[in-house]
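All protein chains but one are shown at their positions in the complex.
Chains: A and B, in written order; residue numbering restarts at 1 for each.
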Amino acid sequence: MTDPADWPIVTLTTDFGVGSPYVAEMKGVILGLNPRVHLVDISHSVTPQDIRQGAWILRQATRQFPPGTVHVAVVDPGVGSERGVLLARFDGQDYVAPDNGVLGLVAGEAESREVLLLDRPAYWRERLSHTFHGRDIMAPVAAQLSRGTPASAMGSPVADWVELEFPRARHEREGVSGEIVVVDSFGNLVSNLSEQDLAPHGVPQQPPVVRLGDGVSACFVRHYSQGKPGDCVALIGSGGHLEVAIVNGHAARVLGLGVGSRIVVRGSGAGQSS
Amino acid sequence: MTDPADWPIVTLTTDFGVGSPYVAEMKGVILGLNPRVHLVDISHSVTPQDIRQGAWILRQATRQFPPGTVHVAVVDPGVGSERGVLLARFDGQDYVAPDNGVLGLVAGEAESREVLLLDRPAYWRERLSHTFHGRDIMAPVAAQLSRGTPASAMGSPVADWVELEFPRARHEREGVSGEIVVVDSFGNLVSNLSEQDLAPHGVPQQPPVVRLGDGVSACFVRHYSQGKPGDCVALIGSGGHLEVAIVNGHAARVLGLGVGSRIVVRGSGAGQSS
Partner (left out) sequence: MTDPADWPIVTLTTDFGVGSPYVAEMKGVILGLNPRVHLVDISHSVTPQDIRQGAWILRQATRQFPPGTVHVAVVDPGVGSERGVLLARFDGQDYVAPDNGVLGLVAGEAESREVLLLDRPAYWRERLSHTFHGRDIMAPVAAQLSRGTPASAMGSPVADWVELEFPRARHEREGVSGEIVVVDSFGNLVSNLSEQDLAPHGVPQQPPVVRLGDGVSACFVRHYSQGKPGDCVALIGSGGHLEVAIVNGHAARVLGLGVGSRIVVRGSGAGQSS
């Protein structure tokens, strides 16, 4: 599928913080093993130890990448303990990450799944630290994968891995409820309610009634500029989930809401207004 | 001018915030269409919806890139509305951006200009979101441009596009006044007054009298270390505009000034001191 003249893509997602030399160390290790790799930063701004947010970002970003991409995800509060490291292939893309749920959302949506547990230290750095397996295990495995080392040489198949606890939509007779799972950099409140969750209630053909937190109501629109600056609007965001925004403003700050806030959507019925 | 073995350069400038998965989505789309592209982040720290700041950053950064570079700029508060998306060629470099003024400063300084309006959805992603044309229109067009698709296949020439409202220098008899238009990451207060604006007043041969805000005065120097730590100095910055700095300090915070603050420059006359 890829021309051998093309450079393989390796992406990095971590909670190390922007400008962390830890990220650069991983890049140095990868480039030392495969200088013809295309390194792409997905995000290093995952909240430290926030596996759920890391899982969300991975799902949002990685589905846009071409087959054969190798994604390394280091959100790893259990580093140094007995937790394993996975090498997984979901729908033709590869993922290297600790076995702690961070791959849960990608795995849950994948149509094909092969998951290995890394157990061949010959492919790791010779001297392992107790605190940085991103550099010492994940980076070298990703680099070797990008050079063509078969995954099966580096790990053994596993049937079980750590599940991600993630809130699900709750369907009721008149509507569906969910919660805010991510606040993006614009302050938009992104919920766990997908287009599929909303379809039974006539969305997007009929604008639903959207309420969140303790009684804030948002006007359903198709795009931000359908509202006036300062309006509180709800819309299907670019990732296919319902989100609440303040036009040209920062919804999380203005509304005082954030991750975990409840959101309820009810069909408005034909012509019924909110 | 470029060797076919060279990879074309595509840069990204957005207001998505550092570490935003939205940026990574654009990169995934581009790499899926052209794996041999050199991706460069200019900035993702544009203040959300701040078209003027985006325009300034584009002008500052892009003039250093080689001919043939493709610059994608997504500061797009009007996404989903009727605003168009432009594909422009200014002095041999290409720009893909919403038609909202964000290309205004680059356009204003260009010696050659060709501007197209993107109107061929065949070159866009099949399914368009209402909120993310950076990913769905601009990224695929930039990728295809970098692969050699002619611009003329993707859009139609337009003669008018949205102008940028930007403060201009006001020339008076004894001097020139302007305003602070950007605060950089050091806290330096960068004005809209260019070297050309100051030349009639003897700058840089004769140090002028520089005042800003309500009476702060700054001592004109050639480089920061001509002042002592804590001194308030004014100098021609690396972009060719007058800026005010606190040596080894953060002028915006120390002086309590920022974008929109007024700055006045008067020639000191021969030997006359400020």
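Here, a residue touches a chain if its C-beta (ideal position, glycine included) is under 8 Å from a C-beta of that chain, and two chains touch if they have at least 3 such contacts.
In this text, all values refer to a predicted model and were calculated from it rather than measured experimentally.
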{"item": "Of A:F65, A:F90 or A:F132, the residue in touch with the unshown chain", "value": "A:F132"}
{"item": "In chain B, positions touching the absent partner", "value": "2-3, 5-7, 9, 11, 18, 38, 40-46, 57, 60-66, 69, 184-186, 222-226, 235-238, 248, 250"}
{"item": "For chain A, the residues touching the chain missing from this view", "value": "16-22, 24-29, 31-32, 35-36, 39, 48-49, 77-81, 129-132, 135-136"}
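Everything below uses one rule, namely that only the chains that are shown with their structure count from here on.
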{"item": "Centre-of-Cα separation between chain B and chain A, whole angstrom", "value": "31"}
